[in-house]
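Below is one structure, written out as structure tokens; comments come after it.
The complex appears here minus one protein chain, its other protein chains still in place.
The first chain written gets the first letter, and so on, giving A, B and C; residue counts start at 1 in each chain.
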Amino acid sequence: MLQIHYFASVREALGRGEEQLELPAGVTTVAELVGHLREADAAFDRLHEGSRPVLVAVNQVVANRLGKIADGDEIAFFPPMSGG
Amino acid sequence: MLQIHYFASVREALGRGEEQLELPAGVTTVAELVGHLREADAAFDRLHEGSRPVLVAVNQVVANRLGKIADGDEIAFFPPMSGG
Amino acid sequence: MQRISVQSEDFDVGAEYRRLCSDAPGAGAVATFCGLVRDYHDAGSSDAVRELQLEHYPGMTERCIGECLRQAQQRWKLLAVRVIHRVGSLRPGEQIVFVGVASHHRADALQAASFIMDSLKSEAPLWKKQCSSSGEEWIDIRDSDREALSRWSAAAE
Partner (left out) sequence: MQRISVQSEDFDVGAEYRRLCSDAPGAGAVATFCGLVRDYHDAGSSDAVRELQLEHYPGMTERCIGECLRQAQQRWKLLAVRVIHRVGSLRPGEQIVFVGVASHHRADALQAASFIMDSLKSEAPLWKKQCSSSGEEWIDIRDSDREALSRWSAAAE
């Protein structure tokens, strides 16, 4: 099972802040998980067409598309940071 | 008349913090005033032989050896600043 | 000695300064930076900001700020560091963020405070939403903030 979090504009676009997801078969990287979610969810797909990048964190560390994903991981999607 | 101030290590070396001096004849620049004082006062002369530079301010503005001096000016001699 | 807080409550700059001094008894320099909510975001905009909502990723925020401080401790000799970042709903004029650094010499404290602000702005998972009379808007990172951070990597090379 993956624990997925959405923050800020990503959370608002999807209408939810978190969800649990059975690790999809064949998904071992960030790119593969994103591909799976874009196919499964039109709103998630539209996010990736927008001008604002979507960042990914795996277990609270920002990851690139090659980042590994395993069962039990905590995944988060969010726009670029704007704190401070 | 010149109003002369001495500060910090210069003040201590001369044993006085201020004095008044009749503008010496022929003195129109900082270099000429320093020359006059070095001749008139052995302690002042020794200061200029030391390793620590002696700075000069004319009317509260740091001046170089070409700085003009006129009757009524406020002159100060002191070591490099070390505040802050 | 470093302390990090992510909190909705306000903070007292004077009290934080005094705590830095007592955390770092031999310090010769204490630099502080405090960010406040401005009543506009872009100089070109005439919309007065009524509220700023600050969202964060609990856990990861503290971890990222901790990583910024670890990098600062490697670059400069620091005796005590304090970071507070507020989250939740803030109004113009309110304090958002505090960075305080105590060190032996002034350059370490001032440069580290500047570095910590630049890196937490670009690296800690915090997001600002601005509410004005014309609606709500998520604030994007400024190009100047990205450049501010990249200057530090250039300086380290």
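By our rule, a contact is a pair of C-beta atoms (placed from the backbone, for glycine too) under 8 Å apart; a residue touches a chain by one contact, two chains touch by 3 or more.
Just so you know, these numbers come straight off a predicted model, no measurement behind them.
Engineer: By the document's own contact criterion, which visible chains does the hidden chain reach in the full complex?
Structural biologist: Counting the whole assembly, the omitted chain is in touch with B, C.
Engineer: Which chain C residues touch the hidden chain?
Structural biologist: 12-15, 17-18, 21, 25-39, 93, 104, 106-107, 109-111, 113-114, 117, 144, 148
Engineer: Would you write out the residues of chain B that touch the absent chain, in ascending order?
Structural biologist: On the side of chain B, residues 5, 7-9, 11, 52, 57, 60, 76, 78-84 touch the unshown chain.
Rule of thumb we're sticking to: only the chains that are shown with their structure count from here on.
Engineer: Which chains, taken as a pair, are joined by the highest number of C-beta contacts?
Structural biologist: If you count contacting C-beta pairs, the leading pair is A-C.
Engineer: Taking each chain's centre as the mean of its CA atoms, how far is chain A from chain B in angstrom?
Structural biologist: Here chain A and chain B have centroids separated by 73 Å.
Engineer: Could you grab the centroid distance between chain A and chain C? Build each centroid from C-alpha atoms only and quote it in angstrom.
Structural biologist: Here the centre of chain C sits 26 Å away from the centre of chain A.
Engineer: Which integer distance in Å separates the CA centroid of chain B from that of chain C?
Structural biologist: Here chain B and chain C have centroids separated by 49 Å.
Engineer: Give the residues of chain A touching no fewer than two other chains, as numbers and ranges.
Structural biologist: Correct list: empty.
Engineer: Hey, what residues on chain C touch two or more of the other chains?
Structural biologist: Where chain C is concerned, no single residue meets two or more other chains.
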